[in-house]
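The complex appears here without one of its protein chains, the remainder shown in place.
A and B are the chain letters, set down in written order, and residue numbers restart from 1 in every chain.
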Amino acid sequence: MPSEIATLEVATPGRGFHEISQELQNVVVQSDVSVGLCHVFLRHTSASLLITENADPDVRRDLESFISKLAPDGDPAYTHSMEGPDDMPAHIRSVLTCSELTIPIRNGRLALGTWQGVYLWEHRVRPHRRRIDVTVIA
Amino acid sequence: MPSEIATLEVATPGRGFHEISQELQNVVVQSDVSVGLCHVFLRHTSASLLITENADPDVRRDLESFISKLAPDGDPAYTHSMEGPDDMPAHIRSVLTCSELTIPIRNGRLALGTWQGVYLWEHRVRPHRRRIDVTVIA
Partner (left out) sequence: MPSEIATLEVATPGRGFHEISQELQNVVVQSDVSVGLCHVFLRHTSASLLITENADPDVRRDLESFISKLAPDGDPAYTHSMEGPDDMPAHIRSVLTCSELTIPIRNGRLALGTWQGVYLWEHRVRPHRRRIDVTVIA
């Protein structure tokens, strides 16, 4: 049996980054696990989980602008466009990044580097309710 | 000891997507694990494992067409071309996506979202035999 499982519900205001490092730390503390692994899984294909720099918000702005150019909204090349001009690019962004992560636990805490934050990256333009499943194993 | 290990052999007909969600569910059911994690690992560097939308096949078609433009076959910029024009782009596609995934198990089943399917994405043009190692832990 895992030492702890939890479900996080995140209401995103639309495209952009939402840090979840603290919510994950809370689950780890709750688990009482000192050394182990914390697995995080996003139940969606039009958003991502990622670890990136948590200091300068310009990093996230540049990531958003980079990926928007790489997989532009409303590209006429997309066949799948019924759900809006931001839907197919959202699937592409999801595939180019991650929808699940495993992070080590040391001394009862997520062993993230000093500059690492864990983010939910919403790729759809309109607000969405996102579900994340967390599993702590020792 | 893991609760269950299994090896899946997939014969791909060449470039494209092959869903393996059901084969993975079978391994999970076989394991009798109610709550845990299922790890899936691809032993190759010219194909990928990914989670993407399982409803409209146009999504997969658009993913294929997006990545074909991003890392085109036979690009004269590639130095590594001995094994054919689709070999170096296959390695690039593999690096930009994933070759391993961990998926939570809840209620004795893979806890995938409604629209999530797990796929082997073959990047080589000709048929290949691909090996996937599955590990279930509780």
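We take it that a contact is a pair of C-beta atoms (placed from the backbone, for glycine too) under 8 Å apart; a residue touches a chain by one contact, two chains touch by 3 or more.
Source: prediction; values computed, not measured.
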item: Identified contact with the non-displayed chain, of B:Leu24, B:Cys98 or B:Ala111; value: B:Cys98
item: In subunit B, positions touching the absent partner; value: 1-2, 5, 39, 41, 43-46, 70-71, 77-80, 82, 88, 91-92, 94-96, 98-100, 102, 131, 133, 135, 137
item: Where the missing chain touches subunit A, by residue; value: 35-37, 50-53, 56, 58-59, 61-63, 65-66, 69-70, 96-98, 101-104, 106, 111-113, 115-116, 137-138
